[in-house]
Structure formats: C-alpha cells, structure tokens
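The following block contains the structure, expressed as structure tokens.
Missing here is one protein chain; the remaining ones are kept as they sit in the complex.
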Amino acid sequence: MADPLIRMRGITKNFPGVLALDDVDFTLWPGEIHALMGENGAGKSTLVKVLTGAEAFETGAIYLGGAAKPVINHSPQEAQGRGISTVYQEVNLCGNLTVAENLFVGRQPRRAGFVNWREMNRRARQVMEGIGVDIDVGKPLEGYSIAVQQMVAIARAIDISATVLILDEPTSSLNDQEVAKLFDLMRRLKADGLGIIFITHFLEQVYEVCDKITVLRNGRLVGEYAVETLSRTDLVAAMLGRAFDDLAAIQHKAAPVTGESGTPVIAARGLGVRGGVKPFDLDIYEGEVVGLAGLLGSGRTEVARAIYGADTADQGTLDVKGARPKHHPIDSMRAGMAFCPESRKDEGCLQDLSVRENIILAEQSKRGMRLMSRSEQEKIADEYIRLLQIKTASMETPIKQLSGGNQQKVIVARWLATHPDFLILDEPTRGIDVGTKAEIQKLCVRLADDGMAILFISSEIDEMLRTCGRIGVMRDLHKVGELAGDELSSSAIMAKIAGGEADE
Amino acid sequence: MSDVVTRDAGPAAGPGPGGAARRVFRRILHSRLTFPLVCLLLVLLLNVIVTTATTGSPGPFFQIALTNGTLNGPLITILNRSSELVILALGMTMTVSCSAGTDISVGAVMAFSGSVSIWLLGFGTLPQNDYHVKAYVVPYVVGLLVAVLVGALCGVWNGFLVSRLRIQPMVATLILFTGGRGLAKVFADGQIDKVDVASYKWLGNFIQDSSGKNIVPVPTAIFIAGGMVLVTALVLRYTPLGMNIQAVGINNKASRILGLKSARLILLAYVFCGVCAAIAGIIATSRIGGIDANNCGKLIELDAILAVALGGNSLAGGKFSLSGSVIGAITIQALTTVLYSINVSADQLPFYKAIVVVIIVVLQSPETRPMWERFKARWRRTAPSVTAGDAA
Partner (left out) sequence: MSAVDVGRPGRPSRPGLLGGIWRGLRARFYGNNFLVLITIVLFAAMYIVGIFIYRDKNFGSLNSFFDMLNSNPGLIVIAAGMTMVLVSGGIDISVGSQVAMYCMMLAYFMEHKGVSAATMIVVVLVTGIVFGLVQGVLVAYFRIQPFIVTLAGMFFARGMTAMISPQTIDITNRDFMGLATKRIYFPFGGYTNAAGVYQRPFIYLSVVLAVFALLVVFTIMTWTKFGRNVYAVGGGEQSALLMGLNTRRTKLTVYTFNGLLTAFGGFLFCLFSTGGAVEKAQGFEMQAIASSVIGGALLTGGVGNVIGSFFGVLVQTTITKFINFNGTLANGWSSIVLAAIMSFFIILQSVFAYVRNKRR
C-alpha cells in the first residue's frame, strides 16, 4: 500500500485563553476524499491553517508522503511548494484578471521577456479542458459564476502540481447543478490519485462524495470514520456531542401554554429571504424560550435575521404583537425586539467605545435624538454591570479590553437595557467559558419567567434542552420541524437535523 | 467563575516595582489629547525660542496690547488666523470619523459659497459697477444664509455620493474640488468681485461703528470660530449624534443592528462639513472684502486634514476628539507663524508642513513599532555583551 500523503500527529495549538487544537491526529491517503467536520470552534479551520502554515502550532508533527522527517510550513506559499493547495469559499483569485491570467499569474509563459498571451491562453484552455470545463479563458474571471471561479481556483492549484487539495466550504454559495459539477471534478481528481480534504456543513454532500470523515469537537479529535460505517444520526451526535456536562441543572419550567390563548409575540407566516432562508412559519409566545437547532449554515441564524430585519425579508409576513413593523432594525427595536447577533466582533462590539457607551447605545438609538443624561447612562451601565457581573476595570474601559465572555455579557446587557418583549440570542455562549455559559442560560430562563419571549440559537443541543421549552429544527435553509414537551430529547433533535434516512 | 478580569487588558498593568508609576505614565501617554497638546506646546516653544532669539526676551510673544481699539499680539494673530481652519477642522473631523474619508472639496466650497453670496448681494449691478458691490441688493443676512445654503447643498451632493452610491469619499469630493472653483468663477464672472459696503468686512476683521471705529477689540473671526466650536460641542453634548457617528465609523454593520441609519448619519456629516466650509468662506471673503475665486481657500483642505490628524484622530475613522482637531488647527497656524517669523515665505511653508506630516504618519503607522523592534533585535544580536543577561 502506498504511503499516506499527510500524517498529522498530536497537533496542539493554543490561542490566548482557548485551546484550539488538543492532540489532534489526521491522516490523508492518496485517492481519498476526506471530510473534515465539526461545529464552529471545533478546530477544523485551525487544523487546516496549521497544515498550510497560515498558523503556527506548538506541539506535534506533520509528515508528508513517506518521509520520516516531519516538515513545518511557515506560509501558504511554502505549503503550496510542497504540493498542498487550498481553495476557499471566498475565491482568492483576482476577479479583474482573465481566467488564463489567474491560472498563470506569477508564472506566465514568456517570450523574449514579454508575456506570451497566445501561449498562456492556449495552455489555460488545455488546463481547463483537462478538468472538463469549457469556458472562454480570455474573459475576466469576475464575469463568471462563483462555481466556475472555484473550478479555476482548483485548476490553478492542480496545475501548480498539487497532491493535496483542501476545499474549504466550497459549496456554500453554489446551486445544485454547480455542486454536481464540482463533485464530478472531485471524483476525477480522486481517480488521478489526489488527496482531497473537504470541509463542509452539508451532511448530504458528505455522504455523496466522501470516503472518510474526521470529526472534531472543541479542539479535540472525536474520531475518524469510514462513511459507510457512520449513520447520519451518529455523525450529528459526534459533531454536537452527547455527553452531558455537569453544569448546575437549571430549573426548566414546563413548556408554557403555547395553545391558542392570547396572541403570540412573534408570528411569522411564510417569511423568507430570496437567496437566503426558505419561507418558514414560527410563533413565539410570552414567557417562552424557543430554540432553533441545526448545523452551521442550516439557516438558524438567517431565521433570526429575517425576523429582526437585519436581512430584509421579501416573502411572507411578520406580526409582532399583532402589528407589522417595517423592515429596519430600528423599527423592530421600537416594536420591542432585541437581537444579539452571532458574530460578536463583526456585528456586536463597537471596539473603541467604552463599556458604558456599548451598553446604552441600543436604548439610546431607540429613544431618538435626545441624549440620555450622563447620570442616567451611568445608572443603567452600573445596573447591568452588576446584574450580569461583568468584569471590567471601570465602565469607561473600552470594550476591546474585555475578555470574550464579558464582551458577550455587555452585548446582552445592551439589549436588556432596552427592556424588550422579545429577545433573540444567536449563539450567545460561543467561545466563552463554562461559568459564563451557565450564567447566560440561567438568565434566559429567568427572563422568560418574567414574561419575555426568547429565541435561543445554539450549536450545543444540551444547552438548548436545558433552556428551551420548544425547539425548531433547521436543515439546508428549511425549517424541517418543531419539537416540544416530551418529544424533546437530544436524539430526537439530532435525528431531525440529520434528516435523510433518519427522517420521515 | 473562571473568567479572569480583563485577561488582555492592554499593554498596561505590568506588575512589579514601578508598575503603578508606569501605569500613570502610560495613561498620560495614551490619553487622546496628549499627542496634540504636546505638538502644540512644542510649536509654541519654538515660537518663544525664535522670539527670544530675535528680540532678546520671550516677552513679546505673550504681549497683548490694545492699540487703536484693537487687541494686538502674536497670540491674538494666531487665534484670528486659525479661525477658518478651526471651523473646517470641525466638519472634517465628522466626515473622517463616520466615513473614514476626507472631504477635499472644502476649499472649493468656500470659494463657491462666497462667490454666490456676493453675486446675490450685488445682483444685477456687478458688471456696470466694475465688479464692485456698492450697495446691497438683497439684505446682507440673506447673502449669508444663501452662502450657508450653498455649502449645505454641496454637502448633500458629497454625502449622497458617499453614503448612497458608496463612492470613496476622496473620489466623490474630487468632483466638487474640480468643479466648485469653476462654479465660483462663473458666479464671479471670472473677475475678482469686491464689496465696498463697510459692514461686509466686519466678520473677517473687527466690528465697527458707523464712523469706522472698532467697537469690539477682539477680531470677529475668533468669536465665530469659538461660537462654532461651542455649538458643535453643545450638540455633541446634548444629542447622541457624536456617539452615533463614531459608532458608524467604528463598525457599520454593528451600528445597523443597533438601529442606526448609517447613510443618514454620513449624509449629515457631509452636510455639516459643507456648512462649515461655507462659514469659513464667509470669513475668508470678509477678510479681503471680496471674492478671489482662484485663491479663496486654496489648498486649505489639506491643512484641515492635517489638523484632524494632528489632533490625534485616526484618518481611518472611528473615535474622534473634537478638541484635538481644534488644537491641531491652532498648532498648524502657530507653526505657520513661527516659520513666517524666521523669514520662510508663504510658498516655502508646505515644505515644512510635509516634514511634519511624514513624522506624524510614520509615528502613527502600525508597521513602525514592529520595524523598530526588529531593528532593536538586530542591534542586540550584534552587541550581545550589553543585554546578554536579558536574553538568557
């Protein structure tokens, strides 16, 4: 048997405060499509970055081919020189250049020192035909669909003699036919003996095209499986984790009356975003914590964004306490909504502003042009800093100096300060320590007890089971079901998420 | 609770001996106003040294004398001459903060609004009077209001391009930078229009009574600039506009989630910048008692940008300090004064300003520190005996 293309052994990597990879092994054989799976923060992108030299690692070793001596890549270029190429979801090519140029940039065929366009185009056509794509290589890349752009990126990678191809979520922005084309290409490359690492969050695709699956969770290796031996439900379980941790059990109120009594706080009917989440129905009543489960990219975040108006919904209707707000966040806020977005850094924190300003901003913008007095601001900030036990040097400290968990609490405080009727928490516990997680979960339940309606999104099912009275399940941008009361169990949810053989 | 207090609490908080003192020092060092104030003090010191060298004592620089009903002295001159720049810096601070962009059209807008207002004041009478306004055709106040309106409209245009069409600010304002001065010339009929009404000169000089005697001993421009700073500061103090503008500049996406309408705020900042330019234009035209479309506010946009940068504000937008920009503007004028006093001509001035700009931006560059560290490391390697203990 041939040697494996890549053997990674005992890879460990720390980020400040987080153990990103903990003693992870990974092996890739020639002629194999190997899926790398895991939720956010599982460490799959870190593992790839370590392999390609984009990040350094602390302990462990990487062996290439049959070599006995480990190698360390210091940059993606160096990795490329060793035959390891990566194609990202966001195509890293230059859209303004032609297809041919993108294939040959930096190594154009030349004659007498000048770029030989004719030769370059000829060879580019050859390369593209080689992977079964017939396009005009003389046109700028940006004129083509993302699918074609990705194929060009792949073509470039294999033309620079790649033996290992890493595809990082290549299918997220492709339609079904395009995905089929990509899979055809992947199978061809596999037949040529390449090793392909395939990162995706679409289960169906893994079963369609992959040979092996390596699952990571919280920086640890869960296991390496052959595709045939692992059922969908088992895969979901491996990714999401089943072991109950010993967090303090939260008094989980019996599912509140969700019957026809009273109007729901939120009533979505056929709400959808073209090119985003497919139309869905969702009712949320006072005093209720509703969860949204699903894998990354399944549409759970998109549902929240459509309800809040962060993305403009162009289908269906949304009633908030019987009224219909317009689709701008400020209108949603005035209608009593609050939204803690998924990405703390991109959409939450205003890094240079102080903790006080970060806390009062939402309430302030709700109130309009009259600035709250300094003493009122300080009162609110102080109240929530104490309520949520935010650890900060002072309320005037810039939020960027706080730890992740405390930043998250500030964002939650910001929205609590608006006294919403309906609060959306999108992955409020991601990337924060266990203690803070439990606090946020408890807070959720307490707020619901006081009558607030809450939509809670998380990739940890246990967390949702502890906090939610009802859980909607998302798969491939569709809402595929809703579980409540006795139906709520991690295996039932996972089966729903997995779909396919386990579903219907 | 495992969450440790501010794990990454900035570079401060070094424990051990001297930690507290170092913290205080660091805080002073990191305060936003330290940098502009130090710059201003340095330049003033330079002024004092030059005065001492030429007159034998530092006294004359601080002297303020009342002659002919006006206060005179180097400090008054600096404040007076910096008025336009201070006003422009206010507007520029806002556009830089919320759109990370500079409005390079302010100089042209000064000329344009000034030109329109004089055209209106002497409406229909200019050609036969050899391009002198002998008497106001419309009330003076209307002329002023129209000037401000023109500035605001220019701001609307710039703001529309930046906020709605998402054109880079420098490019968007390049249009009025080119065309504004042309419009000014058209309204001035390609002439240097003069205003012969005495009151026209009040705003740029001194307020006088009917006999031509100065009533107020302080140059009017200082009041206007002071008033603008005060009004702006009050608006920022009593409305959330300042905070909202900073929020948009720091993180546009997060601001949207917070319910802020960034396009509107950016538009507002550009309109304010246009209004500031118009007011600066009113002062500038009043100073010379007319409009010279070619030279009114020429290259002043660059000084305004420099004032913002000198004020310790990042040109990449976000958090701003209004007082910093004001200090920056005064610093530039003080620098100009000292250079004039050592016989540097107006034409040579930019040379020195360039050196100041380069020093500021190199110091602010994120690459400078690592580059310096690398340099130090290399130096250490070549001289191991000195720091052998540290390295071990």
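Read from first to last, the chains carry the letters A and B; within each, the first residue is number 1.
Just so we're on the same page, contacts are C-beta pairs under 8 Å (C-beta built on N, C-alpha and C of every residue); 3 or more make two chains touch, one makes a residue touch a chain.
Every value quoted in this text rests on a predicted model; they were computed, and no experiment measured them.
Trainee: I'm checking contacts with the chain that's been left out. Which of A:Leu51, A:Leu93 or A:Val355 qualifies?
Mentor: A:Leu93
Trainee: So one chain is hidden, and I want to know which residue out of A:Asn14, A:Thr27 or A:Gln108 touches that hidden chain in the complete assembly.
Mentor: A:Gln108
Trainee: Based on the whole complex, identify which of B:Ala184, B:Ile224, B:Leu322 or B:Leu335 touches the chain you can't see.
Mentor: Spelled out, the listed residue whose C-beta touches the missing chain is B:Ala184.
Trainee: Which parts of chain B are in contact with the chain that was left out?
Mentor: Interface residues of chain B facing the absent chain: 102, 161, 165-168, 170-172, 174-186, 189-190, 293, 302, 305, 309, 315, 345, 347-355, 357-358, 361-362, 365-368, 371.
Trainee: Tell me where the left-out chain touches chain A, residue by residue.
Mentor: 76-77, 80, 92-97, 101, 105-106, 108, 110, 113-115, 117, 129, 132-136, 139-140, 142-148, 151, 156, 178, 181, 184, 188
Going forward, only the chains that are shown with their structure count from here on.
Trainee: Taking each chain's centre as its mean C-alpha position, how far apart are chain A and chain B in Å?
Mentor: 44
Trainee: Would you mind writing out the residues of chain A in touch with chain B in their complex?
Mentor: Going by the criterion above, the answer is residues 16-17, 308, 310, 328-330, 332-333, 339, 341, 346-353, 357, 361-362, 364-366, 369-372, 389, 391-393, 397, 401-403, 405-406, 414, 432-436.
Trainee: For chain B, which residues count as touching chain A in their complex?
Mentor: 1-10, 237-241, 243-244, 246-247, 250-251, 253-261, 318-319
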